[in-house]
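What you see is the complex with one protein chain gone and the rest in place.
We just call them A and B in the order they show up, numbering each chain from 1.
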Amino acid sequence: MNFKTLILASATSLLLAGTALAQTAVKIGVLNDRSGVYADLSGEGSVIAARMAAEDFDAAGKGITVEIVSADHQNKPDVASTIARQWYDQDGVDLIVDVPTSSAAFAVNEITREKNKIFMNSGAGSADLTGAQCSPNTVHWTYDTWALAHGTGSAMVAEGNTKWFFITADYAFGQALEKDTAAVVEAAGGEVLGTVRHPFPGTDFSSYLLQAQASGAQVIGLANAGGDTVNTIKQAAEFGITQAGQALAGLLIFITDIHALGLETAQGLVLTESFYWDLNDETRAWSERFAAENDGKKPTMVHAGVYASVLHYLKAVESTGSKETDAVMAAMKATPTSDPLFGEGTIREDGRKVHDMYLFQVKTPAESTGPWDYYNLLATIPADEAFRPLADGGCAFITN
Amino acid sequence: MTTPSETGYRSAAAALPIGTPRHHVVIFAVLLGLLLIAPSVLYPVFLMKVLCFALFASALNLLLGFGGLLSFGHAAFFGSASYVAAYAAKAWGLNPEFAILLGVLAATVLGLGIGVLAIRRQGIYFAMVTLAFAQMVYFIAVQAPFTGGEDGIQAVPRGKLFGLIDLTSDYTLYFVVLAIVFGALLLIYRIIHSPFGQVLKAIRDNEPRSISLGYKVNRYKLAVFVMSAALAGLAGATKAIVFQLASLTDVYWSMSGEVVLMTLLGGMGTVFGPIIGAAVIVTMQNYFAGFGAWVTVLQGVIFVASVLLFREGIAGVLAKWLKKPL
Partner (left out) sequence: MFELLGIPPQALFGQLLLGLINGSFYALLSLGLAVIFGLLNIINFSHGAQYMMGAFVAWMLLTYTGINYWWALLIVPIVVGASGVVIERLMISRLYHLDHLYGLLLTFGLALIIQGLFRNQYGVSGLPYSIPAELSGGTNLGFMFLPNYRGWVVFASVVVCFATWFAIEKTRLGAYLRAATENPTLVGAFGINVPRMITLTYGFGVALAALAGVLAAPIYSVNPNMGADLIIVVFAVVVIGGMGSILGAILTGFGLGIVEGLTRVIYPEGSSVVIFVIMAIVLLVKPAGLFGRTQ
């Protein structure tokens, strides 16, 4: 063809390509607990985080329209499964994020695999999401039970707390957390003196705390979460357990739990998280912006995970020029992650996002300068040690 | 002893003749027609949920509206069938029809076990016994390894019906579910409009008189209890295949409360009431899901309004207006 036609054709195709990119409409669903025990650590805050990610990425300027929807799964797998199914089938959602509560996360994991969409989990804990239940459609971002068990467990044993007693929520997540931590304790030369499983959710833990006290353990490991953990710690203070000399290890605690407990009760607790708003300048700046939209409440690591995962997803959509699942997943795993909240990291083949974890200790009331100033950093666990090795997970589709 | 029939639906139910009234045939035909074209308009998975709960509510209505026995533990049958069917389909790889049959069998056996013990009491004590047993079933569901505890049984394969028809497509599955549910509803209709059903109504209206007439009242009560349990189990097992999930929500006492609400709202002791009630409640839950706890408040308001203002339910009100039994 002659030169003019060539120019015309090229111009047209460029234009079309430009409009094709401008046509990329991405719909993100934030599915979490908006009214129950995990509403504070996820809830509306995650929606805010997702929106901030879309704005910071300047999606509009890059020709990607981002629509964000949200729903409440009430911490139930059947509700989560129904919403996810409807979102994927009827409402054109491409990506689901957050989903705390492991049982709900498994359900969404299944539906996402079936419909070949993408699921980036920030809120749930079970390490099985990248282990026995792993899926090529799922990325597990913020933390998992293995990382927490190794962080808190090893740290406490290293300080000489070798005798443990567990108070465990009697469901899959609690049992997994207890099992992982017990393995760490025993591998480090410690001893598990006993364990008691309470119905989930529980209200009165006095009986279990008394048993823990009678066992003579140095550390009482709390393999539960949310309201259960808060109540156990409160009642431990009431019954003088900590005053009598036993230490409490909260195996899964969020900054919102510390806020609910108050420093008077929570001081001295050792815990592992992957993000803290006051860690460095970048986290501080982001958290200020977040708090401004969230009634002054600082972000939890779950909120941070939602922000970072949405950001990484949008980058992948931009680089591949489409939202086609396989291409975007490949791009996400091939590209290292970089964001102001988690720093540098990568997404492994099994979907596990790998980054540094941090060991914190709750400040005493005297050390704290104000609300949300709760943690002292004890140690940083480097990314290559923080998470379960790829080969140990039992993930079925990894190729080596 | 006052019975539920004093509410006013007796006027609707008492006029029930022997044989099938023509207007019932018409209603069934119209209903079938609507349900056949519905999936092209509405989301099939939502429709299947309505169908399963319509069956569940109708099963409870058999016991409550026609047997006069309020069971506050029907979730036990719904949920146990759900778990058994899910397990059979997933762990044993059975075809869906066998999985559902096993679920129904489980619910029937459980219904027999609980029924034998519960029938010995009446009224509020009967309701409390069923609640107690349902809580025990819930506890077993939480503890037993095969139920998966909080996670439930997930990723239940839909499988191939009779080894031939692949049920992965929502549309195909919809027609299968429609066949199952519609067939079961016709069965319930047949039970109600049979000599057995007549005796049941007699027992409900005046038990001492029925005893004096020589009927073995406890046997009839046990029979309807087991039938109700089996049909509730059919609803639960089908639901497990549709949603590919069996979880603790299916055995929790709020599920028992919800199905009572559906029956009450639709119209106790009517044929079509539970179907209407189920449709209303499931639709409400679906479209108000974004409003969180307002759904609970709304359900409570409906409960209160139904009890105070129209105990005969939607179908009962319609029946009074049409002057024909529904």
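Methods note: contacts are C-beta pairs under 8 Å (C-beta built on N, C-alpha and C of every residue); 3 or more make two chains touch, one makes a residue touch a chain.
Keep in mind that what you see is a predicted model, and the values were worked out from it rather than measured.
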Where the complex has a chain not shown, which of B:W92, B:F146 or B:W294 is the residue touching it? B:W294
Given the contact definition stated above, which residue among B:F28, B:F98, B:Y215 or B:F303 touches the chain not shown here? B:F303
Contacting the left-out chain in the complete assembly, out of A:R51, A:H73 or A:R197: A:R197
Hey, which of B:T20, B:Q143 or B:S194 is the one touching the hidden chain? B:Q143
Missing-partner contacts on chain B, residue numbers: 1-4, 6-7, 70, 117, 120-121, 123-125, 127-129, 131-133, 135-136, 138-139, 143, 253, 257, 260, 264, 292-304, 306-308, 311
What residues on chain A make contact with the chain left out of this view? 35-37, 39-40, 170, 196-199, 203-204, 206-208, 210-211, 214, 227, 230-231, 234-235, 238-240, 244, 260, 262
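Methods note: only the chains that are shown with their structure count from here on.
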I'd like the Å distance between the centres of chain A and chain B, where a centre is the mean of that chain's Cα atoms. 40
Show which residues of chain A lie in contact with chain B when the two form their complex. 34-35, 71-72, 76-79, 81-83, 85-86, 89-90, 102-103, 106-107, 110, 170-173, 199-200
Over in the complex, which chain B residues touch chain A? Could you list them? 43, 45-46, 49, 142, 148-152, 154-155, 170, 243-245, 247, 249-250, 289-290, 292-293
